[in-house]
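Only a single protein chain was left out; the remaining protein chains are all shown in position.
Note that the chains are named A, B, C and D in the order they appear, and that numbering of residues resets to 1 at the start of each chain.
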Amino acid sequence: MTATASWHHRLAERGVDRRLWLLLPATIFVLLLFVYPFLYGLSLSFQPLNGGGLLANYEKFFGDAYQRDTIVTTLKIALPAALLNVLAAVPIAFRMRGRFRGKRLLTTLLVVPITLGTVLTAQGLLNYLGPTGWFNRVLLSLHLIEDPVRLTNNYWGVFFSLVITGFPFAFLLVLSYLSGIDPTLERAAATLGASRAQRFRRITLPLLAPGLATTFLLTFVLAFSVFPSAVLVGNPAGSTRVISLAAYQAAYEQYDYAYASAIAMIMGAVELVVVVIVLLWRSRLYTGSTGGKG
Amino acid sequence: MSNRSIRATPTAWFIWAAVVFFFVNLAGVVGSVLVSSFGQKWFDTWVPSGFTTQWYGDAWREFGLLQVISVTLLASGLVVALSVLVGAPAAYVLARQNFPGKRLVYLTFLLPILMPPITYGIPLATVLYKFGFAGHLSGVVLANLVPSVPFVILTMTPFIEQVDPRIESAARMLGANTRAVFLKILAPLLVPGLLASAILVLVRTVGMFELTFLTAGPDSQTLVVALYYSMSAAGIRAQQSVDAMAVMYTAMMLVLLVVALRFVNPTQLVARVKEEPPE
Amino acid sequence: MRQFDRLRLEGVGRRFGAADALIGLDLSIERGEFIALLGPSGCGKSTALNCLAGLLPLTAGAIWQDDRRIDTLPPERRGFGMVFQNYALFPHLTVRDNIAFGLRMRRLPKDEVRRRTAAAIEMVRLDEHASKLPGQLSGGQQQRVAIARATVLEPSLVLMDEPLSNLDAKLRLEMRTEIRRLHQSLGLTTVYVTHDQEEALSMADRLVVMRAGRVQQIGTPEEVHTKPSTWHVADFMGYRNLLTLKADSVTGSQVTVPLAGTTLTGTAQGVVAAGDEVVAAVRPEDLKLGGEGLKGLVEVVEYQGREHAVEVVLDDGTRVHVRTEQRVDPGAQVALGVSPGRLLVYPS
Amino acid sequence: MRQFDRLRLEGVGRRFGAADALIGLDLSIERGEFIALLGPSGCGKSTALNCLAGLLPLTAGAIWQDDRRIDTLPPERRGFGMVFQNYALFPHLTVRDNIAFGLRMRRLPKDEVRRRTAAAIEMVRLDEHASKLPGQLSGGQQQRVAIARATVLEPSLVLMDEPLSNLDAKLRLEMRTEIRRLHQSLGLTTVYVTHDQEEALSMADRLVVMRAGRVQQIGTPEEVHTKPSTWHVADFMGYRNLLTLKADSVTGSQVTVPLAGTTLTGTAQGVVAAGDEVVAAVRPEDLKLGGEGLKGLVEVVEYQGREHAVEVVLDDGTRVHVRTEQRVDPGAQVALGVSPGRLLVYPS
Partner (left out) sequence: APTTNQPAGENTGDVPEKPSKAVTLNILDVAGNLQLTQGMIDEFVEQHPDVVSKVTYSKAPAPELAGKIKAQQNANRVDIDLVLTGVDGLAAGRDQGLWTDLLPRYADRVAGMKDYLPPAQKMQELAGNSGVTITYYPSGPLLEYLPAKVPSPPRTAEDLLAYAQANKGKVMYARPSNSGPGRTFLMGLPYILGDKDPKDPVNGWDKTWAYLKELNQYVDFYPSGTADTMKALANGSANIIATTTGWDINPRVLGTVPKEAAITPLEGFHWVTDAHYAVVPKGVPTDKQAAVLQLLNFMLTPEQQAKAYDKGYFYPGPAIKGVDLAKAPQESQDAISEFGRPEYDKLIADNPTEVPLDAKSLVAAFDKWDREVGGSKVKKS
């Protein structure tokens, strides 16, 4: 009782042990290749091209409603798209458990849109959903509509492109996270009288939640920096003038890197807020063995 | 007994209907590009007025795509491999351990994902040029690792959390060192996670225009640079040739994906034997 | 709770790939019965339980609850409770929430849930640990959570898969009593898998002894214990001395067999004729040191608390196990007798 | 394998948050010893094992292997083997590969790996199942894989956490013998956690009895069985009758206590003075039906194979447990005697 434990143990108890070395390569890597360039960019954002105070670039951004609104515009696109991707992936992935014929094919098909890339998606949406595209043609020839519906070069075009590129990814992740949950737990719940829905809500979902949080974060981050599709299938001057477009214009049309940096920092900060909220929520969830892998 | 997993409850019908709807439209999206890329002229009609492979030939010659594609494959392969090698151990620590300063470390790993390349691309390229990496494949690989490593970390963490630590303890008791634990125990158990994050990194790397462009030399351009060029560069090009480029881009990714899926199954359940067997 | 009068398993079978884990199980369970499934590791006990619970689809046979065929019902609609061999606790729920889970599923009033959960926690002595997650519990504590979780629902049929295997003797005795008490006071019907003969004998109304997927014997504890139907069952029920011999003579059910220079008389179990090869079975505790007849050399002595397990090599080299309260030393020359009526003779 | 002469635990302690799971464990293990850890569920046995294995950092104390302090070594460098309570099999490896894992880690030649793995598989009787994945095994089969996996390495120290809890009596007996045989023939040192007194008594050279994280008694099986150091140990070791009484008179180590109208004589364990409140402990099997002295009414009779567990209510309402081979019926009036020297009297 009196003997105190070796400092090894006391450190290990606080989480400091040899395993921390595994963090080293990634940390060094990020420090060397990211932190310096990033700090440079950060400091650049405080050096306005046209003079003014340290914060001039930020004031300029927030002082201009046209610029400021891009934050809301982006969130309005990114949040629903990321949410939809994750929420749609869950029931489908859930259905893909168990064994049935054609499962592998179906999985592959659902994952395949990952390969499409922004350009093909954009071209495809323009072709397919365009006023004389197949979609409108079918609807017109079925006399469901009088005039072609416009689904491109506006909010919906961007939204669809985010779903097409984001959903398969969310699906792949959710499916994989789901595969790590021991099906016995659900059966145990069944013997306790839980219906399908209850089992899902009370057992599977909570165990899946940390993975869902991560999936949401990743798809959100991807959606938030949507840029090419905002231009290609959106209305880049208006309803889909996303913040990365503002940064892009500053950097590559006005060649004001300082201002562009400032906008990009704001963009990162907004994302960070969402990410931190999700991570805080995640840290309150149960994260740990889900039985499936041991 | 009938198969319970696809038993037709109303929700199931709804979900499968949604999936079918998604696929039909997806087929429309992809198909329209594919058809157009082989089309001669396509005005106000259901299908083009003639078919040709000329656009592919043109693009192939114009960009020397053989070289571009092989560079792309090499670069993305390297990025995927390296980011998994560097990222997975870090994810492991972040999943398993609570240590002082964890939040700070986590934030540092998050930032490269959150920050658009505009903020750090040019200084990063400068650094890489200074040390003689940029202008080559190595520069492209290093630059692309910056957002890729954190992506691997972020995706892998929940997977590692799912693995029962006692399995690892058992391996250690049997004399497995950290390397062996990773290779023989964690890696097979994490296959779905590794696959998912590798695919993510692959997609991002192949599609990463900015960092690649800033650090590529004349012989280390990747397909996406050519694609973006054909799509947005000044000048006139036939719609079909952009479509052809996009189709080639997708085809390449598709080949990679199918190869990956051939070797590992994303639904690989470690607990698969506990699944209901098929009847 | 749907109560029932009788549960009937008709030729229930389950195969995994090419291997049969359970073959043609016929069993009829009356309401209120306490049935124990017994058998060697891997004989299909858990499989039978899983089939009954609806967790494994059958590959043959049917299950009837009174006049209703229930083998096609999903588990949650059968209303049975189950203690899993590997516990299957919900890792994200505390002990309390694990136990309350089933009650919540029934949408019982909050108060009742709280009250019944607290009572169950107390029953399994986990008051101190009620707020822990399963990952923070010891093996035995987890097992107790599993028991509480299944019984708190007072289901019409409780299935328990080795529920006490990780508990110490004292606690096991207490939990046994507790389970019997629950069974009786709530009028439950219980199917109980155990590897512990004593547990089975003391708790169950009827035993089902299985081997390699097949039922070997169904009977009351006494029947199974004193009259195992085959030498396999005897073997399993603690007849550690199984000797392959030739029957000398048969008179009614009395069979004489020669062993190590003398002849022993046993009771025939099944059809045995003179000259047949037979298996003679006797428990270590039914071989008495200091009797007359068999002679041998003590080889190994193992202390087992009050008694000693002794291995004796008879004059003809046959090795027999003896249990005795006497103290003997390895190397001693001893004589052995068989308690009257305790030698069973099976056709081999 | 690094062999050692002695392993010393000095004040080893482990706390989880605010709760101590293990407190000041002092223990010295000689090479070749077979030590059993015993104690109620949740008393810290697995914790002790994990600390020894290096899987849990200590919060107090140190562990020495001869003159080398090893508690700071990572588990894989200690060269100990361990059977986990929940098996912890590698779910993605077949039985064969699970067992071969450790050998492969040692980079032994392929042939040797194959040979030793096959031998281990045979030892645990899993030949038929060698190519299955753990998820396809029954509970007992999994447990056997865990045993084979740890012992195939012939480590200098083997730690076993309830390795036989899911096996039936017959197999358990066989595995016990097998484990002892391995222990002896390979000259292993073994620390064995079990909840089964009989197992502990019959296998171990020394027992360590724990309670609530603390060691209660360390001694040979016989010592612990016949002279439990406290009434807690007695309770745990099967002295089911624990009666709180007042000591009448004390003569040397002989104490007389009054019970239900008569007086009984017991042996004092610890300092007891006349008039003290004491706890008198006696095993059910040491109360003999038909003796003289205590009188009571049979209340419950439980069949337990050869014997019956009987609950008797004495005249003063005290309830005692008796084990007997005699057949009695509930409601019968019986007299009870205590086997001489088997009543232990503890200060309470």
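Following the convention adopted for this analysis, contacts are C-beta pairs under 8 Å (C-beta built on N, C-alpha and C of every residue); 3 or more make two chains touch, one makes a residue touch a chain.
Bear in mind the structure is a predicted one, so any value in this text is a computation, not a measurement.
Novice: Could you tell me which of the visible chains the hidden chain touches?
Specialist: For the complete complex, the undisplayed chain touches A, B.
Novice: Hey, which of B:Phe182, B:Tyr229 or B:Tyr249 is the one touching the hidden chain?
Specialist: Answering carefully, the residue with contact to the hidden chain is B:Tyr229.
Novice: Using the touch definition from the top, which of B:Gly28, B:Gly121, B:Gly193 or B:Gly207 touches the missing chain?
Specialist: If we include the chain that is not displayed, B:Gly121 is the one touching it.
Novice: Write down which of B:Asn25, B:Thr157, B:Thr178 or B:Gln221 is the residue touching the left-out chain.
Specialist: Touches the omitted chain: B:Gln221.
Novice: Consider the whole complex, including the chain that is not shown, and state which of A:Lys60, A:Arg187 or A:Arg241 touches that chain.
Specialist: Looking across A:Lys60, A:Arg187 or A:Arg241, the contact with the absent chain belongs to A:Arg241.
Novice: Could you pull out which residues of subunit A are in touch with the chain that's been left out?
Specialist: Missing-chain contacts on subunit A: residues 66, 126, 130-132, 148, 150, 153-154, 231-232, 234-239, 241, 248-249, 251-255, 257.
Novice: List the residues of subunit B that touch the chain left out of this view.
Specialist: On the subunit B side, contact with the omitted chain comes from 40-44, 63, 121-123, 125-130, 132-136, 138-139, 210, 213-215, 217-219, 221, 225-226, 228-229, 231-240, 242.
By our rule, only the chains that are shown with their structure count from here on.
Novice: When the centre of a chain is set as the mean of its C-alpha atoms, what distance in Å lies between subunit A and subunit D?
Specialist: 54
Novice: Distance-wise, how many Å sit between the C-alpha centres of subunit A and subunit B, to the nearest whole number?
Specialist: 14
Novice: Counting in whole Å, what is the centre-to-centre distance of subunit B and subunit C, each centre being its mean C-alpha position?
Specialist: Computed from C-alpha means, the inter-chain centre distance equals 54 Å.
Novice: Find every residue in subunit C that makes contact with two or more other chains and list them.
Specialist: 16, 74, 86
Novice: Multi-chain contacts only, two chains or more: what residues does subunit A have there?
Specialist: Within subunit A, the residues that touch at least two other chains are 17-18, 182, 184, 196, 288-291, 293-294.
Novice: Touching subunit A in the complex: which residues of subunit C?
Specialist: Its residues touching subunit A are 53-55, 74-76, 79-82, 84, 86, 88-92, 101-102, 105-106, 133, 135, 149-150, 153, 159.
Novice: How about subunit B: which of its residues touch subunit A in the complex?
Specialist: Listed in rising order, the residues are 3-6, 9, 11-12, 15-16, 18-19, 22-23, 25-26, 28-33, 36, 44, 46, 85-87, 89-90, 92-100, 102, 105-106, 108-116, 118-124, 126-127, 142-143, 145-146, 149-151, 153-155, 157-159, 161-167, 178, 189, 192-193, 195-196, 199-200, 203, 206-207, 224, 227-228, 231, 239, 242-243, 245-247, 249-250, 253-254, 256-258, 261, 265-271, 274-278.
Novice: For a test of understanding, state which residues of subunit A touch subunit C in their complex under the given definition.
Specialist: Residue list for subunit A touching subunit C: 182, 184-185, 187-196, 198-199, 202-203, 206-207, 285-286, 288-291.
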